[in-house]
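One chain of protein is taken out of this complex; the other chains stay put.
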Amino acid sequence: MRKLSLFNISKLYEMISDNKQLYLPVDNGAGQAGYKKWEYGMTMSQALNTVRSAKDFFFPQTENLVDFKMNGKNIEIIDTRSEAEDFVLFGVRACDARSFSILDKVFLSDPVDSFYKSRREHGTVITLSCTRPEETCFCTAFGIDPSNPEGDISSWIEDGDIYFEAITDKGAVLMDSFQSILDEADESAVETQKTETRKIMAKLPLADFNLDGFGDAALLEKFNSPKWAELSRTCLGCGTCTFVCPTCQCYDICDFDTGHEVKRFRCWDSCMYSDFTKMAHGNPRVTQMEKFRQRFMHKLVYFPANNNGEYGCVGCGRCLAKCPISMNIAKVAKKLGDN
Amino acid sequence: MQEIMKQRASVLLQEGKVDRVLGWQAGVFVYDITPSVFTNAEDLDHGFVYNDFCGNNLSKYLVKESRKEGKVAVFLKPCDTYSFNQLIKENRILRDKVYVIGIECGGKADIEKIKADGIRGVTGITGEDDTYIVDTIYGSTQVSKSRVLLERCMNCKSKKHVVYDELIGDDGEVQVTDRFDMVEKLEKMSADERFEFWRGELSRCIRCNACRNVCPACTCEKCVFDNDDSGVAGKASADTFEENMYHIIRAFHVAGRCTDCGECSRVCPQNIPLHLLNRKGIKDINEYFGAFQAGEDCEAISPMTAFTKEDVEPGTLHTKGGN
Amino acid sequence: MQINETSEISKFKPVIVAFCCNWCSYAGADLAGNNRLNYPADVKIIRLPCSCRVNPMFILRAFQKGADGVIICGCHPGDCHYTTGNYYARRRMTILFSMLDYLGIDRGRTRVEWVSAAEGAKFAATMNDFAETVIKLGPNKRLGDLRCRK
Partner (left out) sequence: MIEETLIPKLGRVTDVRIDTPDVKTFRVVSPDGGKCFEHIPGQCAMLSIPGIGEAMFSITSSPTNTEYMEFSIKKCGCLTNWLHLMEPGQAIAIRGPYGNGFPVETDFRGKDLLFVAGGIGLAPLRSVINYVRHYRANYGTVDIVYGSRSKEDLVDYNEIIEEWSREEGVNVHLTIDRAQENWDGHVGFVPNYVKELGFDVNKTVIICGPPIMIKFTLAGLQELGFEKKQVYTTMELKMKCGVGKCGRCNIGGKYVCKDGPVFRCDQLDEMPNEY
């Protein structure tokens, strides 16, 4: 474990951004945090987390897939893919760090999504431990330890110093590049912080959140539960929960005619939207109840059924904070769960 | 207040005057309140809540609820009644299926503003006059209520209920506000500054459609942005243009019908000041076609579906104002 | 520098979309053509049954796909073939153009003009004047779509 005084943190930013793009959470004008490319003078946000999750960097909201040039009866297909640039994500929290491994299960399973893979290979993630979690946090329910985040490099801020530890090879390579400004450090300060944070986690209002009774075996029982109607009754059908969610990965593929070519792009889509499953011959999910049910069943039942019991949620609490009607996964799990 | 409302709702249900009550349901924390439909006294006892975080405007739900079997009672705050009235005017709500209970409102609080100063881990909020005592897992703090009100409540346009079947609490008066101040400030800027301002705000848009879906004026069965057959649909924020267009068109479509209920700004996950777009529309209508408050009177002629022969020419605007 | 600027302006060929109502302005454009009156070839006319048919989305999509200016032409107020269509159009465009201006889109890029079927000369003059305004403003960068640029 190595450390750096926070006074010198901009030196670190500078060293990283010398040969890679560096992104970190900074305060935006609206009093919230969002990832921005570092420029000289920028400081990291004090907010616990960003509004949009870090999934943007691997799975951007819109991205071009392929171009077509149309000429009479002929079509020319133009592969517009280019190698992603190396970049570093700084200050990712434990929940978002876990979300990457959930997205990996979708995009890196056969057939591999080359757009995602390229970004994943070129991105290095430096995570930051949480010390003051919010009441909306429930990551511990998914086996995430916010005091000891996963990632390529983990970091801890304690008493004016930032501590680093490389976890993966990719992280070690990056850490070598700024090794020169780091000092040796012992682990005692970090260990104390971990213990403190874990104590706070146990006190959170959602500390007793559990998913007993969910999973593959409960598929039909949960699906047919009469409680969905009541839960979804006032759902507005907007996409806020899905777009702020770090693990929602559904997308749409659309064409855009620019006048001189056709661009086929993919963009985030939301299962809450009315046209998500609409086909020429009808729609299997007619009312908002079915759309609402799909989102939560996907995270709590379908995803674990396909991925050895791992849930498609990381407990970051974004949907708890942002849903216009405050209907969220915590309420759904509580109402549908055994407890 | 909450107890009186709960009592009244439960009496209405028992007497069979209404079959359902549309109100607010308590959540896990003090502030995560969900609009909910109550059908019996037990449910009411279990979850009905009315506090300073019941910001949701319930009138839009009546578009669907009033078309269901039986009668529904609804609790409407003064500003919600404007939306309700506007929806009545547009024939979106069946008036005789709804029993409106007007409720007093002293302004609703914005949890994000409370948290803006770094308050985290909120476990409880209790109010005393103008001060909230905020309990958190890290200790307790006080915040001034007037500082943490929702934007729309800071510029409350009216404490008067424009429609109700019965009233709980007192009816207030239409307020004098300076809600157009920020619009004027923007108008006085140069075109470049305005463009920069809006680009900064709208570039945060994630196209979640929360503003549209919560808006009591947006009640189209199929929104133009979802309708592939329209030929102009588009749901992705694929380019800065699409963000701009979505918000321009939305503001235009609700012009003359927007009551300035402020729901769009309240729900925006990215805190985009969408009310500034709608207020521009309201201000222009007031200025060019005569003072008009949507929803105030459900008989009044809407400015965008009317005209006079002496209307202002769009061309004359080119020589007006700053820049 | 000065010279550079003017030469760039003179090189700039704006794309102007004119929405013309079928009954007056389109006939006005026709008359302008019959009388061999000059107006910029960059004006692309789209014929509509009435100026009131203009959906704000049309205007924005035109800007998206590369228009530098959009002009709407209809019958003079009071002369609408459908009696009142242009009155409604007038109100709508007042609000829409004001909104565009509010977002920082130059006012000169949007215009409404009333041109009757007998006013071929006015049509040509209007288009010349509008094109000049748009040329002065330069290419539309604020409401265009990056993907549509060549």
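As written, the chains take the letters A, B and C, and residue 1 is the first residue of each chain.
Definition applied: a residue touches a chain if its C-beta (ideal position, glycine included) is under 8 Å from a C-beta of that chain, and two chains touch if they have at least 3 such contacts.
Everything numeric here is computed off the predicted structure, so don't read it as measured data.
Asker: Out of all the chains shown, which come into contact with the hidden one?
Answerer: Those shown chains that the absent chain touches are A.
Asker: Tell me which of A:93, A:194 or A:266 is the one touching the absent chain.
Answerer: A:266
Asker: Out of A:156, A:214, A:276 or A:311, which residue would touch the omitted chain in the full complex?
Answerer: In the complete complex, the chain left out is touched by residue A:276.
Asker: For the full complex, which residue in A:9, A:42, A:207 or A:305 touches the chain that was left out?
Answerer: Going through A:9, A:42, A:207 or A:305 one by one, A:305 is the residue touching the chain not shown.
Asker: Which of A:75, A:173, A:202 or A:229 sits in contact with the chain that's absent?
Answerer: Missing-chain contact among the listed residues: A:75.
Asker: In the whole complex, what residues of chain A lie against the chain that is missing from view?
Answerer: Within chain A, the residues touching the omitted chain are 65-66, 68, 70, 73-75, 77, 79, 81, 83, 106-107, 109, 111-115, 117, 216, 219-220, 223-224, 249-253, 255, 257, 262, 264, 266, 269, 271, 276-281, 284-285, 290, 294, 297-298, 301-303, 305-306.
Note that only the chains that are shown with their structure count from here on.
Asker: State which chain is most central when centres are taken as means of Cα atoms.
Answerer: B
Asker: What chain lies farthest away from chain C once each centre is taken as the mean of the Cα atoms?
Answerer: A
Asker: Quick check: how many Å separate the C-alpha centres of chain A and chain C?
Answerer: Their C-alpha centroids are separated by 46 Å.
Asker: Using mean CA coordinates as chain centres, what's the chain A-chain B distance in Å?
Answerer: Taking the mean C-alpha position of each chain, the two centres sit 30 Å apart.
Asker: Show the residues in chain C shared as contacts by 2 or more other chains, in ascending order.
Answerer: Chain C, residues with two or more chain partners: 145, 147.
Asker: What are the residues of chain A that contact at least two other chains?
Answerer: Chain A, residues with two or more chain partners: 256.
Asker: Can you name the residues of chain A that touch chain C in the complex?
Answerer: 256, 258-260, 263
Asker: Using the touch rule from the top, collect the residues of chain A that touch chain B in their complex.
Answerer: Contacts found on chain A: 28-32, 34, 46, 48, 51-52, 61-62, 132-136, 200, 203-206, 233-234, 236-240, 242-244, 252, 254, 256, 265, 267-270, 273-275, 320, 322, 324-328, 330-331, 334.
Asker: Which residues of chain B touch chain C once you look at their complex with the stated criterion?
Answerer: That would be residues 183, 186-187, 191-199, 224, 230, 232, 238-242, 244-245, 248-249, 251-252, 255-256, 277, 280-281, 284-285, 288-289, 303-307, 309, 311-315, 317-318, 321, 323 of chain B.
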